[in-house]
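Missing here is one protein chain; the remaining ones are kept as they sit in the complex.
Right after this comes subunit A.
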Amino acid sequence: MSVTTPTSAPAPAPEQVTGRRGGGAPREGRLGRLDQAASPYVYIAPFFVLFFVVGLFPLVYTGWVALHDWDQIMGQGAFVGAQNFVDVLTGQDFWTALVNTLSIFVLSSVPQVLAALAIAGLLDHKLRAATFWRMGVLLPYVVAPVAVALIFSNLFADRFGLINTLLEGVGMEPVRWHSDRLASHVAIASMVNFRWTGYNALILLAAMQAIPRDLYEAAAIDGASGLRRFVSITIPMLRPTMIFVIITSTIGGLQIFDEPKMYDQFGRGGSDGQWQTLTLYLYELGWTRADFGRASAVAVLLFALIVAVGLVNFAISRRIASEESR
């Protein structure tokens, strides 16, 4: 390889250049080789430089901070080894936050993807003013999460909230949205769903539009009903996009912050940690207690969790992909 490339590869190059451009001077052999070898790396370098500066460095540095006593204002303290991790993992708060995060994640991601699929299916039909409806589903996404939280905190207020007033109106027991753990998760998940369902629906809709129409026509001639066509044609053809939607909503779901932070007046996840998520816990450690060491330990653990869930996702998506090729 190393012997043949220098002699054989550059040989046709000058001819090509002169052939195409007529008057262009042939490049110097050594410089040209360097150009060929190095240029691609230079072209993609900006991304990696940026990634090292704003991605990899903070990531590694967080790991470094996690091994120290680290005060927000005074900075680096003594090296404590794994003590921060031990403190975090032996405390009750981390596990409460972990369960809350997973619970809110499941309550938001599953209905969200299903609803997005259904909405995209409906929007895929020929509609009058189609653009209006399609942009309409994106509207909740445009509303700032803080504004969403304000509206929902009025809906879900325990005593004088709209939903509880309605429930009491029909003779039902009011739901204790802020004291009951599961109820608070449902309320927060509904905020997340309100915001993200339309966004995911649009992505799925774009993928649906790319499905060849003759497949549907053929199925219709064979007598397949609308539902049958959706289940047997649309959903299988959507697989790659579905995987994308599921992975992005997984990452977003595990990092959920805005909605639980805005859910009550203190933003700390409830008096008993009812809806304290991992990111809220991280925030409290870092910014309320000024303990960057422990906060970084939580950040590292959260990173590991996301990687683990990502690997599971990857394994599943590979299986689906190989099924597809069969």
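Here is the rule we use: contacts are C-beta pairs under 8 Å (C-beta built on N, C-alpha and C of every residue); 3 or more make two chains touch, one makes a residue touch a chain; residues count from 1.
As a working rule, contacts and distances are computed from a predicted model.
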*Name the absent chain as its UniProt record does, using one of the following: "Cation:proton antiporter", "Cobalamin-dependent protein", "Lactate utilization protein B" or "Putative sugar binding secreted protein".*
"Putative sugar binding secreted protein"
*Thinking of the whole complex, not just what is shown, which of A:Asp35, A:Glu168, A:Glu217 or A:Asp272 touches the missing chain?*
A:Asp272
*Write the list of subunit A residues that the hidden chain touches.*
72-75, 91-93, 153-154, 157-161, 176, 178-179, 264-268, 270-272, 274, 287-291
